[in-house]
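Heads up, one of the protein chains got dropped from this complex, but the rest are sitting where they should.
Coming up: chain A.
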Amino acid sequence: MYSFDIQRPTSVADAVSALGAEEAQALGGGQTLIPTLKQRLASPSVLVSLGAIAEIKGVCTGDDGALCIGGGTTHATVAKEASAYPALAALAGNIGDPAVRNRGTIGGSLANNDPSACYPAAALASGATIVTNSRSIAADDYFQGMFATALEEGEIITEVRFPVPEKAAYMKFEQPASRFALVGVFVAKYADGVRVAVTGASEDGVFRWTDAEAALSSNFSADAVPAAPSGDGMISDLHGSGAYRAHLVAVMTKRAVAAAS
């Protein structure tokens, strides 16, 4: 690793101020950033650890019934405490491995927006709101392509608000070495329609499969899932071709609909 200073502010306000320094970088649970630093793919001057900020940790239910998760909440805590949204708790409990889940955070995952990460699919399929130190961003506006988000420099995710669906499920076809999704599909059925979000497949990162949403909104059954989308623009690598991933999108959507509860 290149050398850097590390700071551990205990409030969002102090963290925002520390992130104002030249080449400062926020550190969530570090389960992606620390390996990245080891490979010398990043060279911040200051790392601002968000791990000591109590006000952005925890799970609660908001006045509107939405499940609110602090940006610094670990995957393990979400798995244990998000019982109001079982599909989300199950997703969190299947990220990485137990030791990774004890460190990695929902805010870190969403800020990084890895094209194969699980949480972006949940946030997009749920129409979640990403709350930062300065504003609220709808999930539909937040994800802007592979590793790209609407976050400004130095902006911190303080909370994520998930409207709780009638039924939902996440199905992940796991890449066994990394445990990231080769393809993951999150299906969420709300009173006003079904949302389907796909991770791991597209070169543009997480996306909504609108054809499936339309079909499932009128008939919520696995048989209603349309034929696989085109493989154009899908990730093609040693783990699978674009066409293979496109095929998996339909398969995992059917499984998610069948499993939704």
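Structure notes:
Quick note on the criterion: contacts are C-beta pairs under 8 Å (C-beta built on N, C-alpha and C of every residue); 3 or more make two chains touch, one makes a residue touch a chain; residues count from 1.
Here is the rule we go by: contacts and distances are computed from a predicted model.
UniProt lists the omitted chain of the complex under the protein name "Carbon monoxide dehydrogenase" (options: "ABC transporter ATP-binding protein", "Stage II sporulation protein M", "Coenzyme F420-reducing hydrogenase delta subunit" or "Carbon monoxide dehydrogenase").
Of the options A:Ala13, A:Ala54, A:Ala99 or A:Ala148, the residue whose C-beta touches the omitted chain is A:Ala99. Touch with the hidden chain on the side of chain A covers residues 1-6, 8, 27, 30-31, 34-35, 37-38, 46-47, 49, 51, 76, 96-100, 102-103, 177, 179.
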